[in-house]
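Heads up, one of the protein chains got dropped from this complex, but the rest are sitting where they should.
And then subunit A:
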Amino acid sequence: MDFDLREFVHRHQPNFPIRRIGRLVTDTTDFTSIGYGDVIRLGDVHYLVLRDEAERRFSIEDFKFWVKRCTTLETRQPAILKLVFHEEFTQRIGPLSIRSFRSETKEARILDLVRDDPRFMQGFSLRDEAGNLVRVLDIIRGKRLDMAIYNLPGTHREYFDTDLYAMLVRFISACEAIKFLHDNGERHGDVRRDHLWLESGTGTARWIDFDYAYEAHANPYALDLFGLGNVLLFITGKQIFTPREFAHMDGADRIVEDDHSLIFRNRLVNLRRLFPYIPEELNRVLMHFAAGSEVFYETVDEFLTDLRPCLDLVPQPKEEA
């Protein structure tokens, strides 16, 4: 019996316009041709494509044509399908470049490793009829941790007094999640503040996007650690401070070259120059990522050993009566 796609979609999604129903796709190799209204079949499940996902960076919408926002027709649940796009590219990190790759096998492997671990996005992988390894991801209801922090009203001092503690608790849990990956011989590969999401309701910080791979033999986990340092810098400062932001602030006149990031030379790392109430111990953790540093963290354990005690030095939320 022939499969009637229109009838099938209409039965499961009666509100979807029939004239927009496209093709049934079982081979996702040509992912750019798959668009709104197409249905991707993986195993016995059908995913109705709604749009390409986009990432917003530096105020620019960057469309990811290999990532499709879908509705699962059989369950009506939303899902994100990441199709195979094995690109090789050069990541620029400050003045340095790193030869990087997008690896579906790496991401699929990590999804298996972190199944049911709420500190990570969840999903599974399946091969389409052409053998492409497609990742089917749950959608995280929530917002990026950095945006959640940035949008908090009030001054840095108010943030420090009321919110930093809770953010650090979440961040430490997120660091432990990265340590779990490392303990299992895996690297996240793209630790950035927009890859850490704060789930609505639970407040759990969850990592997304594990598909970056690169060569790193001498210090295999350094890039992840570098990313954690950047996230901590944002969390502690409530934002990133470059000369444009701090030029007219009290304490700016005491800032020296060594106070900036070792890699991003316009980012201020020594936040105590601007905010002297930041505990010295917390600032010292940050300073491991500064231009003036002579000692670097090599493991998340070392990083956490210094960071955990800082929690006791940050104002804790008052218990409600």
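Just so it is clear, a residue touches a chain if its C-beta (ideal position, glycine included) is under 8 Å from a C-beta of that chain, and two chains touch if they have at least 3 such contacts; residues count from 1.
Methods note: contacts and distances are computed from a predicted model.
Asks: Given the choices "UspA domain-containing protein", "ABC transporter permease", "Oxidoreductase" or "G-protein beta WD-40 repeats", state the protein name listed in UniProt for the chain not shown.
Replies: This omitted chain is identified in its UniProt record as "UspA domain-containing protein".
Asks: Touching the left-out chain: which of A:Trp66, A:Phe120, A:Phe226 or A:Phe241?
Replies: From the options A:Trp66, A:Phe120, A:Phe226 or A:Phe241, the contact with the absent chain belongs to A:Phe226.
Asks: Which listed residue (A:Ser103, A:Ser125 or A:Thr236) would be found touching the missing chain in the intact complex?
Replies: A:Ser103
Asks: One chain isn't shown here. Among A:Leu126, A:Ala216 or A:Leu311, which residue touches it?
Replies: Counting the whole complex, the residue in contact with the absent chain is A:Ala216.
Asks: By the contact definition given up top, give the residues of subunit A that touch the hidden chain.
Replies: These residues touch the chain not displayed: 86, 88, 93-96, 98, 101, 103, 105-106, 185, 213-220, 222-223, 226, 262-263, 291, 296, 298.
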